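Just passing along the structure, written as structure tokens.
Shown here: the complex without one of its protein chains, the others still in place.
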Amino acid sequence: MSGEATYLEAVRRALWDELEADPRVVLLGEDIGRYGGAFRVTAGMLERFGPDRVVDTPISESGFVGAAIGAAMMGLRPVVEFQFVDFAANAWNMIVNFAATCRYRWGQGVPLVLRGPSGGGVHGSAFHSGCPEGFFCHVPGLKVVAPATAEDAYGLLRAAVRDPDPVLFLEHKFLYRRVHGTLPEGGSFARLGEARLARSGRHLTVVTWAAMLHVALEAAAALAGEGIELEVIDLRTLQPLDEEAVLASVRRTSRALVLSEEPVTGSFAGEVAARIAEAAFPFLDAPVARLCCPDTPVPYSPPLEEVYLPNAAKVVARVRELLAF
Amino acid sequence: MSGEATYLEAVRRALWDELEADPRVVLLGEDIGRYGGAFRVTAGMLERFGPDRVVDTPISESGFVGAAIGAAMMGLRPVVEFQFVDFAANAWNMIVNFAATCRYRWGQGVPLVLRGPSGGGVHGSAFHSGCPEGFFCHVPGLKVVAPATAEDAYGLLRAAVRDPDPVLFLEHKFLYRRVHGTLPEGGSFARLGEARLARSGRHLTVVTWAAMLHVALEAAAALAGEGIELEVIDLRTLQPLDEEAVLASVRRTSRALVLSEEPVTGSFAGEVAARIAEAAFPFLDAPVARLCCPDTPVPYSPPLEEVYLPNAAKVVARVRELLAF
Amino acid sequence: MVNQGRPLGPLYPGSGERGDRLAPTALGRERQVALYRLLELNRRVEERLSRLYRQGKVVGGLYSSRGQEATSVGSAFALGPDDLLGPLIRNLGSLLVRGVRPREIFMQYMARAGSPTGGRDGNLHFGDLARGIVAPISMLGALIPVMAGAAWAARRQGRETVALTYIGDGGTSTGDFHEGMNLAAVLQAPLVVIAEHNGWAYSTPTSAQMRIRDLAQRAAAYGIPAEMVDGNDVLAVHGAASRAVERARAGGGPTLVEAKTFRMRGHAEHDDAGYVPAGERAVWEARDPLARFRAHLLAEGLATEPELGEIAAGIEAELDADVDAALSSPLPAPERALGGVWEAGR
Partner (left out) sequence: MVNQGRPLGPLYPGSGERGDRLAPTALGRERQVALYRLLELNRRVEERLSRLYRQGKVVGGLYSSRGQEATSVGSAFALGPDDLLGPLIRNLGSLLVRGVRPREIFMQYMARAGSPTGGRDGNLHFGDLARGIVAPISMLGALIPVMAGAAWAARRQGRETVALTYIGDGGTSTGDFHEGMNLAAVLQAPLVVIAEHNGWAYSTPTSAQMRIRDLAQRAAAYGIPAEMVDGNDVLAVHGAASRAVERARAGGGPTLVEAKTFRMRGHAEHDDAGYVPAGERAVWEARDPLARFRAHLLAEGLATEPELGEIAAGIEAELDADVDAALSSPLPAPERALGGVWEAGR
């Protein structure tokens, strides 16, 4: 399938196309069968591919991630849906200690995709809004992907399913129905581990991913009117990080802001900032800054969530400070 | 109790003294009763304080952390032992989503200490050697303490037990029987959240904690012979971070190395580096560097673990590079 | 996808099939009327919430317990003032029993400053130890060990407190359910777990969740007593919960009470529950817990039609006021988002 699609539809088509292309691909998760998933990502798949390949599981995240690990070892290509990525917390040990360590410890690959909706902006409160990349990018052996566009949601999910190692695929629920794109016709896919230059500019590099890409682009558009040209890098894959793309940009612009939707302390944004600060030091004209969320759970009420989340106005303000440095 | 003690003994005495001082303090964990714990930290406590206060639990980390949360809400001061801190992975959801969020979400304090042996250097391999601070410092609402000395192991554990919020207390098993100190006589305790200047110097600041403090001090002693004076800061409490102490030092030395025993990507060392790089930028004469572990599970065989772990020689080499910058 | 997990025919003696006599009870007239009021209040609060949801006033999702009111109300009604309640998202009725006012719930669902969490969390995610309420987290199963520990701690402190919490059929498959029940059994914690077997976990029937018919069977793994009741008979639920509470208070440890019931709406308001077979729905509609209890009160001469009508009218007046109060109350100030993860000054 191809053509114009929402981000949600792109995810759906990627799964569909992989199910069609490879009989080893199976889906596991809660309510993904007849119901088609809480967000309807798997709608129609049970009917098309049958209950052997689209498996409704009991509420047992550790159990079904574990089962997917075993199935992956046996040669299947399991794709696990978390109803919300927050529930991956219940499978933490299984992901971190089992899936991610097998290749290093005993040479056994675990080709497995763990996917589901992450992120805030929809008033889901603390347990339905999380951006857990800061946790998972610290797990050696796990890849982490967080697409910002429909094109990447499609291409990178297909690449993730074909990857020989475990991949956490963070969809952003705020984008599901808000962004659109044109899916590729043919069979050539994106590769994991490559950042994308989302906008060229010469004054400051904003490094970001997922929903925050759109915030960065909005800020860039606003600042362009004043002659301030932001360069925006969409990381797309967080682990492994495309450090070279980031550094190349910062070497040109001499200023960097890392923008993410995580509580700031211990964020993956901090990792990116630390790497830039270390590797691009001689090129920097201003401190490498971060714009993230405060160190709290995601609050529920709209005015609170608005304060909590980064937005274009906050980016603009921070950029001005950095340019004035 | 007071006097000369190993780090292990300091932990033991802190628990003992808190059990004596406050009838609300209870211990839960595997094999902590008659057996006295896998590392004998709780030896003698069952006999002294009885089975109502020293509770051997089934193998169910999520279950007994959950029970401790409930007990804390009811006014007890539970101290949970993980046989190895690696097994906290099995209680991840309970810690991150339950214990750490209650105060923010509904105003309910959860005064709870989660403690156990962390760290490598004893050939424990992947599941008995972890330094999980990078994960837990990203959890809003959780405090994280990682003492490097017997004095701090004692004082900070007592402070943690008295803290009104959940504290992860990372003991370092390599230090258990290798470092000694003199425990305080009286009842005045360390405070959480205060770093310690472990060695003064003017050429470069090493920021570190736990077992790596001793590596840093060893490197500092080696370099002192050549007139290179390292300043060494022992963070002691990682969350909340004593950012001011770190920045004050870096402003003086103009160079910083963050040293930790974590896989580098997503490490708490990265958080510290990012903060220094942002807040002390005008003072820096060299990039803020990190010396951590490679991004792999902790390997088992001695020559492999030696490559994996930082040591004084690696610190010395990295310091030379930074001074030559 | 037929729900093979549970029978749709007669459940137990005492349920719909025998002229709908409810279970025998020790509750007197006044208490039974109080129970009725709570059931009505539960239903009507949720009807108001549905309306507010359709008006776009509810922030986020809305989770109805319509059809299950008897399991919430009947069980919480068995608690004393010093007992502890750990509700899940559908146990609105249990909160009402503990004295939570409807306006608090409206404000929670509408994310207002005056809600128990001041807008930091939503729906029924709030607690208040002064009223013996522990807030859940979304992750199902997690409350079981927490309530087990709370119950154990209270007992250790010499208190007579019993803790009561809930789990859905779906939730019994979680690791936390297992770890919590096992630990409660080992500690002999005074814990009562009401397993609400409504046949569905979101869209997934019990038969796809487990290979047993009765949740009560799970108790065998822990060596604790279990009881099965008609969850749509408020007196049966109250009776079983009371026996479990008494056992716990007397030092007899935890009990699992399975209440067979049915969720008369979707998982949440957006879900039309098209996956539920019409026949199943019809069977349960005939067992509406409010209608049955109402019929019981009238048949036994415990209340008259006008008396019950007056109760309903009183509730509607209260809810009019509470909805208005909630609607006209402010959203929280933005600063309320910040800080507050640790005790102030620490």
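To keep things simple, chains are lettered A, B and C as they appear, and every chain counts its residues starting from 1.
In this section, a residue touches a chain if its C-beta (ideal position, glycine included) is under 8 Å from a C-beta of that chain, and two chains touch if they have at least 3 such contacts.
Since the structure is predicted, the reported quantities are computational estimates derived from the model, not experimental observations.
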item	value
Displayed partners of the chain not shown (whole complex)	A, B, C
Residue in contact with the excluded chain [from A:T42, A:S62, A:T253 or A:S267]	A:S62
Touch with the omitted chain, as defined above, among B:F87, B:F169, B:F189 or B:W209	B:F87
Residue, one of A:A5, A:L76, A:V113 or A:A195, that touches the chain absent here	A:L76
Option from B:G70, B:P111 or B:G124 whose C-beta touches the chain left out	B:G124
Residue, one of B:E4, B:E306 or B:E321, that touches the chain absent here	B:E306
Hidden partner interface residues of chain C, rising order	173-179, 182-183, 185-186, 208-212, 217-218, 220-224, 253
Residues in chain A touching the chain absent from view	26, 52, 55, 57-58, 60, 62-71, 73-76, 78, 93-94, 97-98, 100-109, 140-141, 143, 163-165, 192, 240
Residue numbers in chain B that touch the chain omitted from display	30-31, 33-35, 38, 56, 58-60, 62-63, 86-87, 89-90, 122-128, 294-297, 299-308
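Convention: only the chains that are shown with their structure count from here on.
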item	value
Chain nearest the overall Cα centroid	A
Chain centre separation in whole Å, for chain C relative to chain A (CA means)	37
CA centroid of chain B to CA centroid of chain C, Å	42
Centroid distance [mean C-alpha coordinates] between chain B and chain A, Å	31
For chain A, residues that touch 2 or more chains besides their own	86, 89-90, 126-127, 295-297
Where chain C touches two or more other chains, by residue	117, 120-121, 125, 137-139, 175-176, 340-341
